[in-house]
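Only one protein chain is missing from this complex, and each of the others stays in its spot.
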Amino acid sequence: MSSILPQLLTGLATASSLFLISAGLTIIFGVSRIVNFSHGSLMMLGAYIGWSILTRLPREPEWFALGVLATALATAIIGVVLEMAVLRRVYRSPELFQLLATFGVVLIIQDVTLLLWGPTELPLPRPRWLRGFVEVAGSRFPLYDLVLIAIGPLVLGLLWLALNRTRWGTLVRAATLDREMVAALGVDQRRLFTSVFALGAGLAGLGGALSLPNASANLGIDLSVIADAFVVVVVGGLGSLPGAFLASVLIGVLQAFGIVLVPKITLVLVFLVMAVVLVFRPNGLLGRPQTEAREATVAAPVVRPAPPALRLLGAVTLALAVAAPFIVGGYYLTVLTDACVAILFATSLHFMMGPGGMASFGHAAWFGIGAYAAGLLLHWAGAPMPLGLLAAPVAAGLVSGLFGLFVVRLSGVYLAMLTLAFAQIAWAVSFQWVEVTGGDNGLLGVWPPDWARDPRLYYWMALALSVGVALLLRRALYAPYGYALRAARDSTPRARAIGLDVEGLRMVALVIAGAACGLGGAIFAYGKGGVFPTYISIPHSVEALLMVLLGGLQTVAGPIVGALVYTGLADILVRSTDLWRLVLGAVIVVLVVAFPEGIAGAVRRLWLRGREA
Amino acid sequence: MSVLSVQGLGKSFGGVQAVSGVSFSVAPGEMLALIGPNGAGKSTLFNMVGGQLQPDAGSVTLGGATISGLGPRAVARQGVGRTFQITATFGSMTVRENVQMALLSHRREIWCFWRSVAERFGAEADALLAQVGLEAQAERATGVLAYGDLKRLELAVALGNAPRLLLMDEPTAGMAPAERVALMQLTRRLATERGIAVLFTEHDMDVVFDVADRILVLDRGALIAEGDGPAIRANPAVRAVYLGTDAGSH
Partner (left out) sequence: MEVTRRLVLGASGALAMPGLLRAQGTAPIRIGEINSYTAQPAFTLPYRNAMQLAVEETNARGGVLGRALELITRDDAGRPQDAVRLAGELVNDLKVDVLAGAYLSNVGLALGEYATQNKRLYIAGEPLTDAMVWERGNRYTFRLRPSTYMQASILAEEASKLPAKRWVTVSPNYEFGQSAVKWFRQLLSARRPDVQFVGEQWPALGRVDAGATVQALEGMRPDGILNVLFGTDLTNFVRQGNTRGLFERRTVVSLLTGEPEYLDPLGDEAPEGWIVTGYPGEAIDTPAHKAFAGAYRAKFNAKPMCGSLVGYSLINSIAAGIAKAGSVEVEKMVEGFRGARFDTPAGSAEYRAIDQQGTLGVYVGKTALRGNAGVMTDWRYIDGKDLLPSDEVVRGLRPAGAN
């Protein structure tokens, strides 16, 4: 009983930390509509820069405060550089390309941080005053956590003043509501965006520096923070600062008591909260519905059947692929098998995301469910591979159908975020439920039967399945169903007005995409001999996005091109340099800036140049 | 025998009565205009007929069957076509494919995963396009069409559903005056030929008096007048609340 108050205060301290990391993200999103994946990286930089500054300053509180502010300023400047160098060039690109660009930045910052500060975690030595405590209900409560509890509302208040009592704030709020309108008023959007990004980055840096007394500067901050921040921002409502604060308090306090009551499932708990909130309040606690007008004005190009030259190229490529085992050595055969899986992974995501208009940040969930379905069947029932390959798409399709029941009414970033939440829940279950899934050790011994064990045979099987499914998906896209799906994406009111069942079409797209992706997971599992939670990790989901967007969202061949290019690129990079993240990140950024319509899209444009009036 | 019959329809938003006690009907081949000053409740009424809004009171029947309470999709399935104030077409498709979609939906062929769309109802789509004068544009992307052509495409798409009732929300908004009359005369002709009942809202009184068989006047959520053009022009209540406020003297 006596522990309720300290636990509540602890939850509030956590809430302040969560608010600090999410405030910048939500402000940036509100104005620029950019889902800034690199926000966690900015906070990580804040922690490292803060460490470098604070360890050089005297250890008194006033110097600490000064150092923290200096850190926020430094990260704000980094934010300005980032905005001017990268983001400014992609504002006109489709939303997801901006996400991709910021993910490239994540990779770059990871390696840069490693190069600058080294691999070891760097905790800030705490002076005496930072170790102080007060007695609360018979427990010691850290003084610094009290400071944190105060800082959250303080920052909220200052931001509120800045947004409501300054001309700059008026413009920001106006831009949050209606970007076109602000542009029409003749406001210099560039400077507005740059200043907003600087503020967001500064807040991330502030959060990073303020985390130092309780934690350390380390290389894991970026991804763990971004997942937390996404949850808070989405639960609160994208772009809503008070919403982010409310969500922080909700999650912080719930987590503090969850740890006492259900210590084993705290990770799942947070994402469950997010899922429940979004099901009942699709725009978050205090969020407004997203204006759809902008999406509608950026009309997708007309999808036309592939020209004969492209069909020929495809046929030649396929012939080469079939003959590959006679040409390349053992290792490249594995890479090619991986590429087959990547094709399934990417085409299935493209199916729901391109024609379906439903972006996913958690596509790896279906991949993992398929893989686990095959692995668990083998492990617990001794099911042979053909049964596993059948069960995988069925299981993934069923689960994605169930998932679809809850999310099919959502759209845009909220839907994408819910897919992320679902993938995180699936990951947590596979990682933590050791008795059933084997935890991170995974399910082992998932090998093909003897007749399919020859790598060449397995490759041909993977090729047949992936190309077969890809062709089926393509067929469906040129069939009435695919057109109807695209119709629902192009104009939902029009689709309904001609009698199309928009929800039904989307549900089926989710099921098809889930099933195809699940099959890919199973093929992958048998190829690697095991199933591991890493199949469902956030970076794996991002890989699917990378492939689709690299290839191009608006062409049917795009995801295949993207899958092949990404698989090849990643393989070469990982084997040739320890700095592969830096190079990969740079390549992504350059590609996004140079080819906003993806590789296949760019080729298509060049091909069509002069051929179409 | 009327196609559409609306009885005592009412809707309020947070205590504000947007529409109350509205009753009317539309006969096959009839063009019925719904007019009224801004805020009169035209859009609310329109959306209740189209299924986008659920009425609080009253009923909407189509050919004797109740359609109020159904969603827009079910209403469409009952044979109601509509066009939107802001044009809504499928931007990633050609003009012909837009019409093909309506035909495929009408013939219940949407859930086909195999047959190519290119092989389905191309000729019928072209015939519809010819009716609205778009046959030459069939291969073009909708994104490059002129605004008037988009409006005509919407009409063709709506016809693809073989509707008994056509709902047109501000069909001529944003068009040049000459185009307006042309579009509505086209609609008039199609309505007569196919026996379609047309309910439309319109700001342009020239268009209204030119093509409407009958006119409903809505003010503050209630019907204040109903009749043909000359009757409406002469109606003192209308003159007071509507035409009187309109500086132009139609």
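Per-chain numbering from 1; labels A and B assigned in written order.
Throughout what follows, contacts are C-beta pairs under 8 Å (C-beta built on N, C-alpha and C of every residue); 3 or more make two chains touch, one makes a residue touch a chain.
This structure is a prediction, so every number in the text was calculated from the model and none was measured.
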Touch partners, limited to displayed chains, of the chain removed from view: A
Residue, one of A:Arg33, A:Arg304 or A:Lys528, that touches the chain absent here: A:Lys528
Candidates A:Ala428, A:Val467, A:Ile498 or A:Val603 - the one touching the absent chain: A:Ala428
Touching residues (missing chain, whole complex) on subunit A: 3, 6-7, 10-11, 13-14, 114, 119-123, 125-126, 131-133, 139-142, 144-145, 213-216, 218-220, 224, 255-256, 259-260, 263-264, 266-267, 329-331, 334-335, 338, 428, 431-432, 434, 438-442, 444-445, 447, 524, 528-530, 532-535, 537, 571, 574-578, 580-581
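The rule is simple: only the chains that are shown with their structure count from here on.
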Between subunit B and subunit A, distance of the C-alpha-averaged centres to the nearest whole Å: 43
Subunit A residues within the subunit B interface of the complex: 296, 299-303, 305, 475-476, 478-484, 486-487, 489-491, 493-502, 505, 554
Subunit B residues within the subunit A interface of the complex: 50, 71-73, 76-77, 81-82, 84, 88-94, 97, 100-102, 104-106, 109-118, 120, 141-143, 157-158, 160-161
